[in-house]
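With one protein chain removed, the remaining protein chains of the complex are shown where they sit.
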Amino acid sequence: MTVHVMTGNDAAATAAKLARVQVVAAYPITPQSPVVENLSKWVEQGELPAEFVAVESEHSALTVCIGASTVGARAFTATSANGLAYMTEQVWWAAGARLPIVMCVANRAMAAPWNVLNDQQDSMSVRDAGWVQLYCRDNQEILDTTVQAFRIAERLNVPVMVCYDGFLLSHTMMPVDVPDAEVADAFLPPRTAPLQVVDVNNPRNVGPVTLADPRADADGTLQPGYMEFRAMHHGALLEALEVVPDVDRAWETATGRGWGGLVCEYLLDDAEIVLVAAGSLVTQLTLVAEALRAEGVRAGVLGIRCYRPFPVAALRERLAGRALALVFDKALSYGYQGPIAEDLKAALYAAPDAPAVYGAICGLGGRDVSPGQLAAATRAALGDLAAGVTDRAPVWINLAEGSMR
Amino acid sequence: MNQKISMSRPSVGEAGRTGDWRSSRPVMRAELCLAAKAGKVTCQLCWLYCPDACITQGMPPEIELEYCKGCGICAEECPAHAIEMVPERAHGVCEMPGGAAR
Partner (left out) sequence: MTCVTELPTTEHLLSGNRACAGCGIGIGLRAITKALDGRMVLVNPASCLTVLGGMYPLASLDIPWINVAFPSTAAAAAGVRAGLRAMGREGEMTVLAMAGDGGTADIGIQALSGAAERDDDFIYVCYDNEAYMNTGTQRSGSTPHGAKTTTTWTGKRENPKDVLAIMEAHRIGYVASTSAAFPTDVYDKMVTARDRRGLRYLHMNTPCPSGWSFDPKDSVRLGKLAVETGLVVLFEIADGVFRLTGRSAALAKSGKPRTPVAEYLASQGRFRGMSEADVAEVQAWIDERWGRYVARNAGD
């Protein structure tokens, strides 16, 4: 183990190298580009024995991973924002085909208008595609989670998206412990045979037209229809609720670092007010909780590490008996509310002893969000709570007066 | 149902007995077939052009009627006009596997 000072993008690339990825597909987009630049360099210098395919688009980047993963290779790519949107067809394809691809997403705002800075609208917009989605708080977690992601993906035969905030993490230098290759190898053995059979001596047609209803094979045995395959896929995502924490524990055993599995918490034990978010905002919220505690407010933090599958049981358990969960979303379902707030409300519906849930929208397109603003928003929420408000529309933090008209 | 992903195995007759699609059937008249007349595997254009791999090389080539869709390319392309497309109604019945008729 060696400590290096590196950016989040470097951490992601280093993790892919530690995972001994066999095929890397790359297309540049800010703020992700340094991930694939690093990998390109290592492949060219012979440090990483992998196939590096410099494709002509993000659609092709994920497609190359799909092709390579189908024949059993460990495949990796990374993207951001419009790049992720452009490959959305393949985001669904990779998941539906049950391919254990790992993709890092350096979270960035969606155009139009152009904006290269951070929010989480991009990855939140593909939350329904059937990938495991993990959000990271700092660069160490990016490295650790990206290595873990391969083990999760290959165990479940579903792709894993490792999300981290663009610029805030992707371009910020932090000390990162890099495990020795032997440690990573012991944690992540080579990929076993894929579900897909591509063999001239045992020819199969992978991913053909699949009917609504089950259909008999040549032996007369009924085989699944489209809906059965979708149910199996859903089952694999639900199984991730066990596998993600298991893998995180195994990593902790190997390296001494665990990240909480599905969720992470800070000062939560006696907290009445729980601040909820995903990504680097969680780190910021720990400062807010400390500041509020200094004022006598019993505040704590609950970070969503695994956003898909949504950790309903873990959230219910940790939020039971609290007075308020205040969710800070860096994304929005336009005309409705922030995605995490929306999901948390649904998760807590009919749960015994559930807190009130308020939402707040912040940080869109890189809009600065300071601990002071987050604390102020929390104080305002406490005022609403004291006034008996049980539900309310999301408030927008650090928004110019009169914009919502 | 033991499959985790949609992945097919090869099988003839994926679309069923496609011979049922046919309105006319190719009838080989061996006495005109170049290969049959020459007594060796020559010509075989009917085999070459069959889109459905329903024809086996031979003297004359053999046509598998269970799956022949009746496109008529073999008859059209036969240089000796040895294959005639005969309307199915002229046969009265379509044979079913096992000898049943309908």
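Per-chain numbering from 1; labels A and B assigned in written order.
Methods note: contacts are C-beta pairs under 8 Å (C-beta built on N, C-alpha and C of every residue); 3 or more make two chains touch, one makes a residue touch a chain.
Only a predicted model underlies this, so the values are computations on that prediction, with no experimental measurement involved.
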Identified contact with the non-displayed chain, of A:A218, A:L238 or A:V389: A:A218
Subunit B, residues in touch with the chain not shown (by the definition above): 3, 6-18, 21-22, 41-45, 47-54, 57, 64, 66-67, 69-73, 75-77, 85
For subunit A, residues in touch with the removed chain: 22-23, 25, 50-51, 53-57, 59-60, 63-73, 75, 89-90, 93, 196-200, 203-211, 215-218, 223
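One rule holds for everything that comes next: only the chains that are shown with their structure count from here on.
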Subunit B residues within the subunit A interface of the complex: 1-11
Residue numbers on subunit A that touch subunit B, as the complex places them: 97-98, 157, 195-197, 203-208, 210, 214, 217-218, 221-224, 226, 228-229, 232
